[in-house]
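Could you have a look at this structure, given as structure tokens, before my questions?
One protein chain omitted, others in place.
Let's look at chain A:
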Amino acid sequence: MLIVFFLPHLLYFSSYWSKILKMKKDNKPDNTAFTQQRLPAWQPVLSVGIVLPLFFIIGLAFIGIGIGLLITSNNIQEFEEEYTGIGDNSNCYICANNATANCKCTLNFTIAQPIQGSVFMYYGLTNYYQNHQKYLSSRDDQQLAGETYYLKNPSQSCKPYQMDINNNPIAPCGSIANSFFNDAFALYYNNQGFLDEVKLDGSAIAWWTDHNVKFSNPSQTGSNLSQIFEGTVKPINWSKPVYNLDVNNPDNNGFINEDFLVWMRTAALPDFRKLYRRISGNYSSFMPSGNYTLEITYNYPVKDLPGKKKVIFSTVSWMGGKNQFLGIAYLVFGSLCFVMGFILLIVYAKYQNVEDNDD
């Protein structure tokens, strides 16, 4: 791309060179459309006939889109429950203040309206800066891409989670991996007294590209994951090594564990949610109203941030989760366009001396 900058200078010198080398008999400049600045040009004309309808059309279109977005957003059924465990009466209060591993607490909630359609389950964190520069750069993409050299020799960027105190390489290294969200959830429907487990499907919750391109396990023929990862240690905050993240599904282990992938796809803003599971089984297309119990394996400390942890159940639509902002913004700017169109109409009507060609 730098050639763009070189080019004119080369041209400039070539005019000297051609003179020096006597390539041309005389000094007469070339007669081309470019050198004589006669290039044809075209410009979208900003005439009244275009500008006014443009404003009205944009206004109408935006109001239309806005209404559509608002309706879609309102149709999305969303249910959010916080489980940070801050208040005394919170179920998870003990777990939040007691740092024992795999502390369990339950959360009971009622869904008043039955939720139609497939439902996604998210976990949400607030005041959590996954976009912090030091945090964001504290990963080794080469290691995560499965390059064996970097498995044992993590990049400097992972510091201070590059090596453990015994100078063993950490896999996966870096702050992001180290802070992997490790709460686990189980959901039960309180079906007339007995608890019916709602099946949660954790497959294909990460991006296809992440699963197949960006992340992969180091390959070594004839050896299983634990052998491959031999010589590395698990990240300091982890309870399980990376090759043992999902005991139920051996393929969902190592760097391509879906929960891990979701976590590694860092959030843009400090308040975010991440997809945890899709509700499957009997409840995959319909969640009846009633009482539910969420069993939480409470591991992840957020008290110091201070942040909050939430679970969210939401139906899905083409626009993703529930968010009224865009719809309202469309409505506002659409109306503004409309108003502006009227103002312009008045202005144009008042000042008749309008030519049809711009400039």
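As a convention for this text, a residue touches a chain if its C-beta (ideal position, glycine included) is under 8 Å from a C-beta of that chain, and two chains touch if they have at least 3 such contacts; residues count from 1.
Convention: contacts and distances are computed from a predicted model.
Per UniProt, the protein behind the absent chain is "Phospholipid-transporting ATPase"; the candidates were "Response regulatory domain-containing protein", "Phospholipid-transporting ATPase", "Spermatogenesis-defective protein 39 homolog" or "Trifunctional enzyme subunit alpha, mitochondrial". When the omitted chain is restored, the residue from A:Y149, A:F194 or A:F325 that touches it is A:F325. In the full complex, the hidden chain is touched by chain A at residues 1-2, 4-6, 8-9, 11-13, 15-16, 26-31, 35-37, 39, 41-44, 46, 48, 51, 54, 58, 62, 65, 69, 122, 124, 129-134, 136, 141-142, 144-145, 147, 155, 160, 207-210, 212-214, 265-275, 305, 318-321, 323, 325-326, 329-330, 333, 336-337, 340, 344, 347-348, 351, 353-355, 358-359.
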